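As you look at this complex, bear in mind that one protein chain is not there, while each of the others sits in place.
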Amino acid sequence: MTQPVTPRRRLGLSGRRRLTGWAYATPTAAFVFVFFVLPLLLVTQMSVSDWGLFNGDQGINAPHNFSAAVGQRLFWPAVRFTVEYTVVTTVILIGCALGLALLVQESTRWTGFLRTAILVPSALGLASASLLFYALYSPDSGPLGRVMRDLGITSGPVSFLGTPGHALWSTVALIVWRYAGFYMLLLLVALQGISADVYEAAEIDGAGRWKRFGHITLPLIRPTLALCTILCVTGSLLAFDQFYILTKGGPDNSTLTIVQLIYNAAFQGRNDLGLAAALSIIVLVALLVLNIGQFRWLRGRED
Amino acid sequence: MITKRSRSQRRRHSLVALVAVAAVSLAACSSGSGGKGQTVAQGGINGTDDGASLTLWTRAPLELQANLLVKAYNAAHKNQVKLTIVPNDDYVSKVGAAAGSGGLPDLFASDIVYAPNWVRAGLWQDLTSQISKLPFAGQINKGHLDAGTYQGKQYVLPFVLDLSVMMWNKTLYKEAGLDPDKGPTTLADFVKQAKAIQAQHKPGVYGTYFGGNCGGCDVFTWFPMIWASGQEVLSSDGTRSLLDSAAAKQVYSAWKDLWSAGAVDPASKDETGATWVGPFQQGKIGVMPYPASLLPTVNKTVDAGVAAIPGVDGGASTFVGGDGIGVSKDSKHEAQAWNFLAWLMSADAQVNVLAANDSIVSRGDLANNQYAVKDPRVVAINKVAASPDSKTPIAVDFQQAFNAPGSPWVTLLRDQVFNGKDNLSQDNSAINSVLSQ
Partner (left out) sequence: MAATYSVRAARPRSNGLGALALRTPYYVLTGGLAIIFLFPLFWAGIRSVSPQAGTAQNHGWGMGNYDTLTHYQAGIWQYVLNSVIVSGLTVLFTLAISLLGGYAFARFTFPGKNVLFMLTLAILMVPYATLLIPLYVLLDRIGLQNSLVGLALVLTMFQLPFATFMMRISFESVPRELEEAALVDGCGTVKALLRVLVPSVRPGLVTVGLFAFLAAWNDFITPLVLISDSAKLPLPVAIANLRAQVMGVIDYGATEAGVVVLALPCIVLFILLQRQYVRGFMSGALKG
């Protein structure tokens, strides 16, 4: 039962509600401040300081860290590989996910089982999946080499991680196995959002299967496709776990990603936190630009 | 109503306070920074043995000897050492991350080529006065001591010495018609003998093997070939690479020759070092430069011959590598840690643990101990260790230039052997730019 409130009481009430609201939001605010805002400010400071791993803050040295970061022997190769890996992974992963989503659209027991089977790898962590594939790709005890030899695809020992090309495709296979289920799910929801009437209307108009797909399905799921692309691109640009476990950036530094560069700069002998911070800022800015650009494009398309 | 509300609020406040106290006390339990224990010298020349628990980190390549030493120490002392073996590739980053946050163990070993870098960074405590009190101080392996010396102070003692030697499979030699008791005495000899093994076309068997992606492995095995030819690999201050010398070029072309002739196990191309010692132990390799510290392990499966690594026209050299060990800056049990180190340098540890298990001793006065003379191969190893051409290269950025995954050294050797690219001067200057940082 609501009681009539005088304006004076309402003001007091809303004021107290504001305070209560703040009280509930305080843990979040504290957390965000201490563990997010402070580190962001700190990394900005570190990126313009001479900050060693062992000797700490030695004072400002801008813009030395940034020029050293970009001038590293491996900077541009790492950028090139990261971009290449991102493009390859996004195209293949989203393509496979779309195909899988189309295959499991119906609601039968069989597709229910299929969906679960495809989704199970998503339960694993990326590090666990990488360790699993590390054993799977081993030249001694992995089954795939033997299978490929039996099928006649190759002769002689297969080196999944031994050449730059093989290492890239082997890693892409791992990522597709691990993430296809997740993206399939997102696309499935989008596909379900298309009402059957639209298809029937098109069928009546005489549109064939591929025409229906190209002119109805694709445009209608475009927002979700765009979202999937953003997620996949961001995740791939920041790849670390899988390469650290499978190849450590080899062979010949051919699978070195930007985040590995950051880790190596900080801890693998160079011991230069300032340099690592500068690299992190570069990655952050690049990602921000990319994400904002993608969001703008997405919003523009939706009109 | 009002009392109920404040009671629930009070309950909530006390719960929050409880969690906060728990969090703070848990945080306090985590390791702090700075060693505020006794100083190293407090226990006297032998340190303190009072039942302390010590932590020791070392790398995987020397786990055999490390385990033997730790076990022997723990059996005879009140102090107990807890050993952690770290994968070789992760060691530098693990030590770095720990050092940056004050979490180093009491004792930690390091590949002796990293020692200059870490000594400069102050990761170990000064042991000069303690070492000078040891009666046999002048007999301790000089290469290792020098690598751990900075501005006249000594920080590092030899932990486990590892030398590179030429090892060959006597059984395979007999089958190929080669003299099983004589290994290669020149570089050309090495190439010839490897090709002879390959010519047998025994399935799964290859002439030789090396770490095609492993900078550390090839530093260990190829540098002695250059030294035995009478040339240097680094300038004396460690800032310039001399790996484009005439002798070096001969070494590269020898390996390239072997690779193109198919006398090298194809798995060498991808070998990052994780498994580079495996194939020889499995009897699949004819002859290859190999770590002498693994002789006990090899003996279990292969009848191996051992000789010094030759140069272009003969000579003998070895890479005096292995690990050095010191007391970390974060240790709170310095005197107890010194107790372990003092025991490590004693004849008891060197002879009864290391030499008894076919390992090399770090003290020159113990080189002809009772175990060494039993096996002529060990005598040969000890002899070459004392040769003037046997060295430990010293450079502050050695790890970055040579051992790190994807280092410029790896690029150089891969270009020379696999990729057929003649970028020697370019690759060498890449090494120079890292060394001169």
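A and B label the chains in the order they appear, each numbered from 1.
The rule is simple: a residue touches a chain if its C-beta (ideal position, glycine included) is under 8 Å from a C-beta of that chain, and two chains touch if they have at least 3 such contacts.
Keep in mind that this is a model prediction, so the values were computed, not measured.
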item: Selected residue (touches chain absent from view) among B:Glu63, B:Glu175 or B:Asp257; value: B:Glu63
item: From A:Leu124, A:Met148 or A:Ala202, residue that would touch the chain that is not displayed; value: A:Leu124
item: Absent chain, residues of chain B that touch it; value: 1, 4-5, 8-9, 12, 23, 26-33, 57, 60-64, 84-90, 94, 97-98, 100-104, 274-278, 281, 294
item: For chain A, residues in touch with the removed chain; value: 1-2, 17-29, 31-32, 35-40, 42-43, 46, 100, 103-107, 110-111, 113-114, 116-128, 131-136, 138, 140-141, 143, 177, 180-182, 185-186, 188-190, 192, 196, 199, 223-224, 226-227, 230, 238, 240-241, 244-245, 259, 262-263, 266-267, 273, 276-277, 280-281, 283-284, 287-288, 291, 298
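Operating definition for what follows: only the chains that are shown with their structure count from here on.
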item: Between chain A and chain B, centroid-to-centroid distance (C-alpha), Å; value: 38
item: Chain A to chain B touching residues, read off their complex; value: 52-55, 73-74, 139, 157, 159, 161-163, 248-253, 256, 263-264, 266-271, 273
item: Chain A partner contacts - residues on chain B that touch it in the complex; value: 89, 92-93, 96-97, 99-100, 117, 121-123, 213, 266-267, 269-270, 272, 397, 399-400, 404-406, 408, 410-411, 414, 430, 433
